[in-house]
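Here the complex is missing one protein chain, while the rest keep their positions.
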Amino acid sequence: MNQTRDHNMAATTGGVEDLAPADPREHIEPTEAERPLSLWFVTFLCVCFGWGGYYMQRYSADYGALSYDENAGLGGAKTNVVKQVDPYVLGRRLFESVCARCHQPDGQGVAGQYPPLVGSEWVLAPGPARLIRIVLDGLQGPITVKGVAYNNNMTPHRDALTDAQIAAVLTYLRTQKDWGHNAAPVTPEEVAAIRSKTKDRAALGAWTAAELLALPEHEPAP
Amino acid sequence: MSTGSPSILRSFSPAYTEDVAQQRALLAEIDTSCRGTLLLFFGAAVVWLLIGTVFGLTASLKLHWPNFLADTAWLTFGRVRPAHLNAVAFGFASNAALAVSLWLLCRLCRVPLMHAWVANIAGVAWNLGVAIGIAGILAGDSTGIEWLEIPGYASPLLFVSYALIAIWGVITFRFRRERRLYVSQWYLLAALFCFPWLYSVAQILLILEPVRGVVQAAVNWWFGHNVLGLWFTPIGIAAIYYFIPKVLGVPVYKYSLSLIGFWSLALFYNWNGMHHLVGGPLPAWLITVSIVASVMMTIPVVTVGLNHHFTMWGHFHKLKHSPVLRFMVFGGMSYTVTSLHGVLLSLRSVSEVTHFTHSTVAHAHTGMYAFFTMVMFGAIYYIVPRITQLAWPSARLIRIHFWASALGILLYIVPLAIGGTLQGMAMINPDVPFLAPDKYSVVTMTLPYLKVRSVSGFIILVGHLAFATSFVWIVARWLKAARHRQASPTTSHV
Amino acid sequence: MNYAPLVFLGVFLTLASSWVGLVLAPQLQLGRQQEVKVEETSEVYPPVRPGLAQRGMEVYKANGCIYCHSQQVRPPGFGADIERNWGQRRTVARDYLHDKPVMLGTMRTGPDLTNIGVRQTSIQWHLQHLYDPQITSKGSIMPPFRFLFEKRKIGAKPSPDALALPREFAPEPGYEIVPKPEAKALVQYLLSLKANVPLPEAE
Partner (left out) sequence: MRPDMSVVWILFVSSVIVLPAVALLALRWALRNGEFKHLQKTALSIFDEEEPVGRMTDRFPDEPQGSQAHEP
């Protein structure tokens, strides 16, 4: 290395004068040492480019404007299929994502606002006919649940949930082990039957408790 | 000090090269020519740093303490967070970036900053634009587009003042006396060239004449990621390439590596914007091309990382003695960490878990703070003594600043990256409820990690206060010295 | 490299190539995508948002709801968006044709809202939740938006818009909480967020 020149450290104000003294001199000539590129670095570059080309061709679904599934172009197993889950688990998921927002995750509801589901005589009724109607077209006006009066309105879920989903969530509510429920489960066919029977109910608005109580517990099989 | 600087008009005449050359530009003369402009930018940067940190801390506290300052409309989380983003990105980071790039260009081109008054006006206009923009965001005029929240009535001011500063960089470059282009100059020129194109396309296609539908998301994230990759990252790397060799007195390990690093960064970085939309409503090919570009980013990152690391080889013991070296090495290593973390986050199988979670926020802060901001701190600690010809008043303040910022950001990144990944795993498992107050749910399990982040926010604020005190103290000393010099011009200063 | 124009040319070309690839190409592919006519209801999808809901979108945008809520549903098998009932299908480009700006969002500190208009249609629930999320969703970290509501003395008789609040959240007797126009507009915007019309490219 070239020889470093010692500067005479004049007494400075603790400033940085000594770092930038005034007398400039000609540049020093640099050496020609130039280290070649190492081999493993070149292989690393090739591996990256190779992988890039492969991945690009494999997952671009023919550059289609409307092809959103990266595996579409290959005819392989479609990745986008919902895994089948046993109804009780599906029911719990739906309860947690839909019903819990008002009836609360613990099923106790909000005092004076939203009735509880735990131990509710409406949920544990022998036949599911009234319960299915409430979920399909909603409920309005006064209703007493476990002896407490509520007056709120529940929104319809006719087009938000399919028959299978309604059956799953009601089965979950009626057979919820931690709440000690073990009423009869609900089948999608029962839901479908009532859904078609109450086709025009949506126009008439939500059910009232009185109307529901007038209905028989069990629906005669269609 | 700088006598005979050529007028603006003459700078466009191609014949104008030689007569400036005879005038030997001393390093000291170059530094003093930039002094006014740099102190303006660094002062504004420090102010925005404090404002941005307070906004960030407020937003962080609100995330686990919803009722904190919840009743005033202009302090709601949805406005404080974009205000934080713009205060630190367009406030602190851009001011520091502009100052450091102007100084580096002057130093590397061996020519004083000419007609500094134009750059000063542009600086004042830039900060005015950012201030109006952030006031607009807090008042509720945000454009609702991430990274471009500054409303339409402030962004033209930003663009015009930026263009003035970029022109100044190019003119200073036009009169360079050092024929050779050092690697930092490529990065600076790339950054000064890219930002106006990015900002104007984004403003036109998103705010003035919005394109239709999800193409807005494509333009938004083309701009969003490129403002990080082609504006902040090149200036950060340029600073590291200059300051580590300069402080150590050791040339860069292998200059040919820096060539590969620069061109691969230019090629791959600006293609990877769409990894913010993996799984989103965009054609598969668009997302795939960005994932490939993100993974290919390993090439520039490994290249630049190795280049800096081997430059430092054998000199790590000097970290004890030099504050600038500490910030630069911390920033350099963070750049490698954040880029490799980014490569991981962009893969589809990983993005399925970490998309929409705090892991992305941890990655963003590793890049913007641990890498870029720490490098800017290092640059400021090197530049300010040279432009004011005064040493930093207190070494203790510098040590407090370094350790508070370094430990603070580590305490920010590591818990949030882990917490974000766990949050992601919980979110893609439908059996974990999204919100159940007393059970393991997505919202309740992230709370402890958000609280640790607020703690790290306080530590970083302590670091920034130490830095601000240091800065104000040295500027005050310089003003006193300058007044003293006016009072008795006889004592020669050079 | 010491030749400046070469550096400029290189940087220009690389940025131009990414501009072509990530801005021009999507514009050519999706820029002129049209609405589609739904068979049974013969409406046009996506519908143009009614006036009040459009003002609600401005409130959503101004208060930065996108920083915690996303508006995109990922396909089944990639994340659990469909299993969490955040959507009945994945969202595609056609769902966002009338959004200005498109607010896909990048964080899910709160649930995805693409299909909130189908899954939660009760205006009263939304108003209670906005006034103080702890009423309907205990433990939520969403801030209360009380500044979108007004507390005022009850006049001759309680106003029809007054919120029905549980005891511990209700104002002192003689006062009522009434939503400001922004709150009503925001709820209308939330109810307008629907993505349940089946689209061929969404399967």
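Going by the order they are written in, the chains are A, B and C; count residues from 1 in each one.
Note that in this section contacts are C-beta pairs under 8 Å (C-beta built on N, C-alpha and C of every residue); 3 or more make two chains touch, one makes a residue touch a chain.
What you see is a predicted model, and the numbers here were worked out from it, not measured in a lab.
Enquirer: Counting contacts across the entire complex, name the shown chains the missing chain touches.
Expert: Its contacts among the visible chains are A, B, C.
Enquirer: Can you say which of B:126, B:392 or B:412 touches the chain missing from this structure?
Expert: Only one listed residue reaches the unshown chain, and that is B:392.
Enquirer: Quick one: which of B:202, B:219 or B:324 touches the chain that's been left out?
Expert: Result: among the candidates, B:324 touches the missing chain.
Enquirer: Of the listed residues B:48, B:90, B:182 or B:434, which contacts the missing chain in the full complex?
Expert: Going through B:48, B:90, B:182 or B:434 one by one, B:182 is the residue touching the chain not shown.
Enquirer: Just one of A:48, A:61 or A:100 touches the chain that is missing; which is it?
Expert: Considering all chains, including the one not shown, the answer is A:61.
Enquirer: Could you please point out the chain C residues that touch the chain left off the display?
Expert: Residues of chain C in touch with the missing chain: 1-3, 6, 9-10, 13-14, 16-17, 20-21, 24-25, 28-29.
Enquirer: In the complete complex, which positions of chain B touch the hidden chain?
Expert: 26-27, 107-108, 178, 180-183, 242, 245-252, 255-256, 259, 285, 289, 317-318, 320-325, 381-382, 391-396, 398-399
Enquirer: What residue numbers in chain A mark contact with the hidden partner chain?
Expert: 1-2, 4-5, 9, 14, 18-21, 24-28, 30-34, 61-65, 67, 72-73
The rule is simple: only the chains that are shown with their structure count from here on.
Enquirer: Averaging only over C-alpha atoms, locate the centres of chain B and chain C and give their separation in whole Å.
Expert: Measuring from centre to centre gives 31 Å for this pair.
Enquirer: How far is the middle of chain A from the middle of chain B, if each middle is the mean of its Cα atoms, in Å?
Expert: Spacing between the chain centres: roughly 34 Å.
Enquirer: For chain A versus chain C, what separation do you get between their C-alpha means, in angstrom?
Expert: 15
Enquirer: For chain B, jot down the residues that touch at least 2 other chains.
Expert: Expected reply: 281-283, 289, 348, 430, 434-438.
Enquirer: Please list all residues of chain A that touch 2 or more other chains.
Expert: Within chain A, the residues that touch at least two other chains are 65-69, 93, 97.
Enquirer: Flag every residue of chain B that touches chain C in the complex, lowest number first.
Expert: 62-64, 66-67, 70-73, 76-79, 81-82, 140-146, 173, 179-181, 186, 189-190, 193-194, 197-198, 201, 205-206, 210-220, 222, 226, 230, 259, 263, 266-267, 270-271, 273-274, 276-277, 279-283, 286, 289-290, 348, 352, 355-358, 360-361, 427-430, 434-438, 441, 443-444, 446-447, 450
Enquirer: Which residues, counting only chain B, touch chain A once they are in their complex?
Expert: Listed in rising order, the residues are 24, 26-28, 31, 251, 253-257, 260, 281-285, 287-289, 291-292, 295-296, 298-299, 302-303, 348, 385-386, 389-391, 430-431, 433-439, 494.
Enquirer: In their complex, what parts of chain C are in touch with chain B?
Expert: By the definition above, chain C touches chain B via 1-4, 7-8, 10-12, 14-15, 17-19, 21-23, 25-27, 29-33, 61-68, 70, 72, 74-75, 78-80, 83-84, 90-97, 99-109, 111, 133, 137-147.
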